[in-house]
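Removed from the display is one protein chain of the complex; every other protein chain stays in position.
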Amino acid sequence: MTEHKQRILTQKEYQQMAKANEPKRPVLANCVRAFLVGGIICLIGQGITDFYIFCFGFTEKSAGNPTAATLILLSVLLTSLGVYDHIAQWAGAGTAVPVTGFANSMASAALEHRTEGYVLGVGSNMFKLAGSVIVFGVFSAFVIALIRTLIAMIGGV
Amino acid sequence: MQIYFWAFVVGGLICVIGQLLLDVGKLTPAHMVTVLVVAGAILSGLELYQPLIDFAGAGASVPITSFGNALVQGALSEAKRSGLVGIVTGIFEVTSAGISSAIIFAFLASLVFRPKG
Partner (left out) sequence: MKQGSQSWVFTNCPVIVGAAVVGGPREARGPLAEDFDLLHDDLLFGEKTFEKAEKKLLEEACELAVQKAKLQKQDIEFFIGGDLLNQIISSTFTGRTLSVPYLGVFGACSTSMESLALGALIIDSRFGGNVLCGTASHYAAVEKQYRYPTEYGSQKPDTAQWTVTGAGAVVLGPTGAGPRVVSATIGKIVDMGLKDPFNMGAAMAPAAVDTIAAHFQDLAASPSDYDLIITGDLGRYGHQLTLELFPKYHIDMPEEKYVDCGMMIYSREQPMRFAGGSGCACSAVVVFGHILNRMRRGELKKVLIVATGALLSPLSYQQKESIPCIAHAVAIEYTV
């Protein structure tokens, strides 16, 4: 009773159709926007660093910490006010790459999962998106430092 | 003042690399920042990252790549003091500011704010 339908289209043929149909991402425009916004965030970071050096007596090396904390605070505020995601849609990597992106990934997850309570909701889910940065950062630092240290030891011996 | 110019340019360029990873590499944002953190760690291992920070200031210290640098430098400086075990124990030495403040502020935000959708 069931006539075996001939394959009208192979998967490969359709995937080619779909690819041709997909709008090209505006790579150049996205890069320009990312450059501008990323650059401006770093400019603001530089300003904050100098502010801590001149007004609070930090050194160039130690001012990095409060700078990061300040940028993170600003990013968390913008996320909480519901504004960050709109800026990010426009800026793309411009907001994701600076430490603001890290802060946003944690704040947005924390806000979202508050409805599941503070322990299992906020506490467990806060690192949902930021976790991989920490895990891979730590692990790659471990590997690299291990290689460096072993080389130094062998070189020293 | 020159450092402001380079902070803007270098910071912008690192973001462009990120954007290309997103658009051309078709990575998700999480994959992209992970790649950049590891890249920062590698550059740090080659002693190339601190010179970049000296040159471009916040243009190199604000992007997430500097997190990789901070982790490696922490591990290395502790390894110098305590030997191999320092690689594991020293990793977070330099970089606690970023993680602590992110946790604290994100938690505070969850106490006060709700997502707008």
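For reference, chains read A and B in written order, and residue numbers begin at 1 within each chain.
One rule holds in what follows: a residue touches a chain if its C-beta (ideal position, glycine included) is under 8 Å from a C-beta of that chain, and two chains touch if they have at least 3 such contacts.
It should be emphasised that the depicted structure is a prediction, and the values quoted were computed from it without experimental measurement.
Q: For the chain left out of this view, which of A:T67, A:T95 or A:S140 touches it?
A: Per the contact definition at the top, the residue touching the missing chain is A:T95.
Q: Given that one chain is not shown, which residue among B:A7, B:L22 or B:V94 touches it?
A: Result: among the candidates, B:L22 touches the missing chain.
Q: Could I get the residues of subunit A that touch the absent chain, sorted low to high?
A: Spelled out for subunit A, the touching residues are 1-2, 8-9, 11, 14-15, 17-18, 21-23, 25, 30, 79-80, 82, 84-85, 87-89, 91-93, 95-96, 101, 104-105, 107-109, 111-113, 115, 128-129.
Q: Mind pulling the subunit B residues that touch the left-out chain?
A: Interface with the chain not displayed, on the subunit B side: 22, 28-29, 115-117.
What we mean here is this: only the chains that are shown with their structure count from here on.
Q: Hey, which residues of subunit B end up touching subunit A in the complex?
A: Residue positions touching the partner: 3-4, 7-24, 29-34, 36-38, 40-42, 44-45, 57-59, 61-68, 71-72, 74-76, 79, 84, 87-88, 91-92, 97-99, 101-103, 105-110, 112-117.
Q: Going by the contact rule at the top, pick out the subunit A residues touching subunit B in the complex.
A: Checking each residue of subunit A against subunit B gives 25, 27, 30-31, 34-49, 64-69, 71-73, 76-77, 79-82, 92-94, 96-99, 101-103, 105-114, 118, 122, 126, 129-130, 132-134, 136-138, 140-142, 144-149.
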